[in-house]
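Presented below is the structure to which this report refers.
A single protein chain has been omitted; all remaining protein chains appear in their positions.
First chain written, first letter: the chains are A and B, and each begins at residue 1.
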Amino acid sequence: MNEIIGVIFITIGLVFNFFGCLGLVRLPDVYNRLQAATKSVTLGTCSILFGLFLFKGFTAGGIKAILCIGFLILTAPVSAHALARGAHKSGVKLCKGSVCDKYAEDDK
Amino acid sequence: MKKRKSSFILFLLALIIWMILSWPPDLEHLIVGIFIAAFVAFMTGDMFVKRPYVFKHLSRYVWFAYYIPVFIWECIKANIDVAYRVSHPNLPINPGIVKVKTSLKSDTGLTFLANSITLTPGTMSVDIDQEKGYLYIHWIDVKETDIQKATEHIVYRFEDILKRIFE
Partner (left out) sequence: MKILRWLIGLILILGILWVIFFCDMPSLIEWQSNFLKRCFLVLFLCSVFCLWRILRGPSSADRAVAIDILGILVLGFCAILGVATGRSWYIDIGIAWALQSFISTLALAKYLEGRDFDE
C-alpha cells in the first residue's frame, strides 16, 4: 500500500519538475524563468523525496529524505532571491511587455 | 547569562541534526555528537540565536503548526498556476516589479516572509530594504501598481501568522 502511494507521489513530482523545466525554456526573460523554475522544481523534488520516505519508512534513508525536504524548502528560495538581485544589479532588463519596474526607479 | 542560554539552545539544535544524520541512534554516535555540538556552540556563541526567550512561548509552536498546511496549500496552487501559464500557447504573462510594505522587523521573520512570497502563486522577492520595511517583488501577473493595494494582494496572507510566530 505504501509503495503505491509512494509511486503516486513520485509521479506528481515528475510532472511538476517537467513543467518547471519547460518554463525555463519557454518564458521570455530571467525573472520569469527563475520564478517558474524555482517554484515548480522545488515542490516537485520535495514530492519525490516524500515518495522515497514512503518507500523506506523510518530507516536511515527515509529520515534523511525528510531532513533534505526541510533543507531544500529553506535554501531554494534564498538562492532564487540572491540570483534575482544579482541579475538586476548586473543590468539585465525586464522583458518587452513589462508593466512597471519600481526597483530601478528607487535604485537611482 | 543570556549568552549561555542561546549557546545551549544552539547545542540542542546541532545535536538533534547530528542524531538525524546518523539515524539508527546508538551510544557511540551520541557521545561523538555531544562533543561536536558542544564545540560548535562554544565557537559560535550567540551568533545564531539572538533572542533565546522566544523559544519558551508555547503559542508560537501552535501557530507554526497552523502555518505549515497554509503554506503547502499555497505551494500547490502556485504549481498549478505555473503549469497553466507555461503550457498555454499564448503565454498569458504580464510581468513587473512592484514595491510592498511590511511591518515585520526581525531577521528570521523577514527571511520566512521572503521565502513564503517566493514559493506562492505568481510572486518572487527581489530585494529587501530592512530599515524602511519595503520589499521589492517581481509579479508575473501585475494587477495593482500602487503600494497599498499590492500589499493587500501579496503580503496580508502571511503577515498576521508570521507576526505571531517570530515577533
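Heads up, the rule we're going with is that a contact is a pair of C-beta atoms (placed from the backbone, for glycine too) under 8 Å apart; a residue touches a chain by one contact, two chains touch by 3 or more.
Keep in mind it's a predicted model, so treat the numbers as computed, not measured.
Visitor: Against the chain that's been left off, what residues of subunit A make contact? List them.
Guide: Subunit A touches the chain not shown through residues 6-7, 10-11, 13-14, 17-18, 20-22, 24-25, 30, 33-34, 37-38, 41-42, 44-45, 48-49, 51-52, 55-56, 59-61, 64-65, 67-68, 71-72, 75-76, 78-80, 82-83, 85-87, 89-90, 92.
Visitor: What subunit B residues would touch the chain not displayed?
Guide: 89-90
Assume only the chains that are shown with their structure count from here on.
Visitor: When the centre of a chain is set as the mean of its C-alpha atoms, what distance in Å lies between subunit A and subunit B?
Guide: Centres of subunit A and subunit B (C-alpha means) sit 15 Å apart.
Visitor: Which positions of subunit B touch subunit A when the two form their complex?
Guide: Contacts found on subunit B: 17, 20-21, 23-24, 75-76, 78-79, 82-83, 85-87, 91, 93-99, 111, 114-115, 118-119, 122-127, 136, 138, 140, 142, 145.
Visitor: Across the complex, what residues on subunit A touch subunit B?
Guide: 15-16, 19-20, 22-23, 26-29, 31-32, 34-36, 38-40, 42-44, 59-60, 63-64, 67, 73-74, 77-78, 80-81, 84-85, 88, 94-95, 97-104, 106
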